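Left out: one protein chain. Kept in place: all the others.
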Amino acid sequence: MTVEMLVCVRRVPDTSENEIALNREGNDIERDDLVYSINEWDNYAVEEALQMVAKAGGNVTVVTVGGDDDEEILRREMAMGANHGVLLCDEAFDGSDGKGIATILKAFVQKGHYDLILTGVQAEDGGAQVGGMLAAMLDYPFASLVNSIEVRDGKTLKIGREIEGGNKEMNEIDLPCVLSIQTGINEPRYVGMRGIRQVASLPVPTYGAAELGVEAGAVGASGAKVKRVDYFAPALGKGARMLEGSQEEIIDELLELVKAKGGLK
Amino acid sequence: MARIFAFIEHKSGVVSDTAGELLAAAKKIDPSATPTAIVAGSGPELEAACQSLCASFHEVWKIASEALAYPNAELIRKALVGVLPQGSIVLAAHNHFGIDLAPGLSIKLNAAFVSDVVSIEGLEGTWLKVVRQEFGGQVSAHMRCDLSPGAVIGVRPGAFHALENVTSSGQVVDKSSDAGTLTASRRYVETVVAEAGAVDITKHDVLVSIGRGIQEQENVAIAQELADVMGAAVSCSRPVVDAKWMEKSRQVGTSGKTVKPKVYLACGISGAFQHLAGVQGNAFLVAINKNPKAPIFQVADVGIVADLLEFLPELTNKIREMQSVSVK
Partner (left out) sequence: MMVRSILEPAQANYWLMQGQTLFLILHILGVACFSYIVAKRMTPLLRGQTDARWDRPWTRLGMVGKFWLGQWKQPRYRGAGTLHLLIFAGFLLLATRAFTVLIQGVSVNFVMPGLSGEAGHVYGIITDYAATAVFLCMVIAMIRRLVFRPARYEVPPQYGQARTADAIFLLALIAVLMAADGLLEASKAAFQTQQGQPAEFLAVLSLAWMLKGALLSTSLPLLQNLHLGSYVLHEVTFFFLLCYRPFGIQFHVETSLFSVYFAKLDRGTLKPVRWGVSEEHLDEVKSFGVKKFEDFTWKHMLDFYSCADCGRCSDNCPANAVGRPLSPRFLTRKAREYSFQHYPVLGRADQGPNLIGSIYSEDEIWSCTTCGACEEECPLLIEYIDKIVDLRRGMIDDGNVPQSLQKPLKALESRGNAYGKMEKKRADWVKPKEFQLACNVPVLEGEQRADTLYFVDSITSYDDRMQAIGRATAKILDHIGENFGILGAAEKDSGHEVRRFGEETLFQSLRDHNVEAIQATGVKRIVTSDPHAYNALKHDYKNMPQVEHISQVIAREVKSGKIQFRPVEDKNNVYTYHDPCYLGRHNQIYDDPRDVLDAIPGLKRVEMDRSRDRSFCCGGGGLMLFYEPKEDQRMGVKRVQMAAEAGANVLVTACPFCMVNMEDAIKVAGLEGKMTAIDLAELAEQQLVRKAPAAVEAAEVAGMQPEFAAGR
């Protein structure tokens, strides 16, 4: 069998390379010095798709909803081995909530034919939602937190889901379906600047609302039922507050603090 | 105000801890609300869950079906769509089950969806203002969610504290017949239990992390005892792994694991850059170190200058004492 796979990806500021801080006004994060990369979970999803296609044959398409800046991550994933990259870009998409993004992706999915759609479980600034929403819109079965995939036959997969305590819930799922991929499912390959340069000349088609047949009112800020108002700094102490006194006093104080932070029940 | 529902998970009839938290969250949306619990399952286990929920919820809707013997989110979503009235506000825990269930449910109900909510600030008209944490907890965000078409709200487990002194004598309403036929294209097969001893430190909210200050392998047990009473896991810094006192899988740092716990007890860890880079998110960092000049005190939230081998057992005892009191 061959599998036609679609992986939905996103470009996000990477927490390991940014110090996410509030801006001067205190209502948004400081965006001046941010560097972006592909959302970590999505990268695992692409790697998983590539490994599946390497075994079973087929194609991997990566798609993202965003602007011209986001093409960079499509190229990175194409350098990893994805066959196609598609950018879904339109002013009408700006300010979409999770449902809006899922709506745009659904329209794209329906333009083609995909046996398996992967997303990352979540994004650094997202809510672990688009995959499940997309599946519901398409009436495809869905599984989240997937940490193993085994191709059974042309119609079903055997998948593992990460559940509490490090246990794994095994399921059988019919194709076509949507899976949200958990980190650690594989070891994503490295892509350097050279790889990206090698795919620099490949075309990345862009589709707007009209081409996708998306109603402008259903997506974007106007369609959003969930909106981010602002960012603010979580309460954080500066430097260690040294606990002093007798050992007993220290322990009592410590336990109060730990309890308040949810470290003790 | 639309009716508020809380979907409650249970395991073998024992209701999840999140039940009380969801109830508390519902009260934050509307203090006057009398939220309804929904439980799904089969047999006596379901009955047991319903009964225990009656003690805190005014009404408990049950969906009984053999197909729901295992909580398969794909089936439960279908059932809920049949059962829930138009415009409902549904709360569910943002955990491995909620992540499976909730986003799709919001689509099927044509409702708004906001997930991983850590705080609820109240209503502004039909819009609910909530707080989420983003970028690994480095910043928080206020979100507004339109409740008018109904909403599905994923609540971070542990973020809300169950209200005390809640008593109710709720009644169970059987909604099984509204659930419709329950077949799904995703079928539960089995649960593979994690190998004993394999502890995933990235999945723990509390870490008792030890460094060289633990001095020798025998002393690792001291940290393990503390971790046990706290329901925590023991992690460590590189020297401990190098000394082969703990497995590599327990190491936090650039060459080990990146962890995002709620509370991180750094015991005898000096606070090398390479180690601290592995502690991310908004961890409450407690540093316990003999050396008052240890760099870790510069970055910790709370610092204690003490000898680990003396301090940790004392701390363990104190927690044990506390726990035995609360059980009584």
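We just call them A and B in the order they show up, numbering each chain from 1.
Everything that follows uses one rule, which is that a contact is a pair of C-beta atoms (placed from the backbone, for glycine too) under 8 Å apart; a residue touches a chain by one contact, two chains touch by 3 or more.
None of the values given here were measured: they were computed from a predicted structure.
Can you work out which residue in A:T2, A:N27 or A:Q198 touches the chain that's missing from view?
Hidden-chain contact among the options goes to A:Q198.
Quick one: which of B:K11, B:H161 or B:K248 touches the chain that's been left out?
B:K248
Touching the hidden chain in the complete assembly: which of A:E17, A:E91 or A:E164 does that?
A:E17
For the chain left out of this view, which of B:K28, B:K175 or B:R238 touches it?
Only one listed residue reaches the unshown chain, and that is B:R238.
With the missing chain put back, which residues of chain A would touch it? List them for me.
Touch with the absent chain occurs at residues 14, 16-19, 33, 35, 37, 80, 187-195, 197-198.
Contacts of chain B with the missing chain: which residues?
Per the touch rule, chain B residues meeting the hidden chain are 212, 238-239, 242-243, 248, 254-255, 271-274, 276-277, 279-280, 295, 298-299.
As a working rule, only the chains that are shown with their structure count from here on.
As a quick test, compute the distance in whole Å between the mean CA positions of chain A and chain B.
So the centre of chain A lies 21 Å away from the centre of chain B.
Considering the complex alone, what residue numbers of chain B touch chain A?
72, 74, 77, 94-97, 99-108, 111-116, 129, 132-146, 149, 151, 154, 158, 184-194, 198-200, 203, 205-206, 230-232, 258, 262-263, 265, 280, 282, 284, 286-287, 296-306, 310-311, 314-315, 318-319, 322
Which residues of chain A touch chain B in their complex?
13, 15-16, 18-22, 29, 98-99, 102, 121, 124-125, 127-133, 135-137, 140-145, 158, 160-174, 177, 180, 225-234, 236-237, 239-243, 247, 250-252, 254-255, 257-258, 261-265
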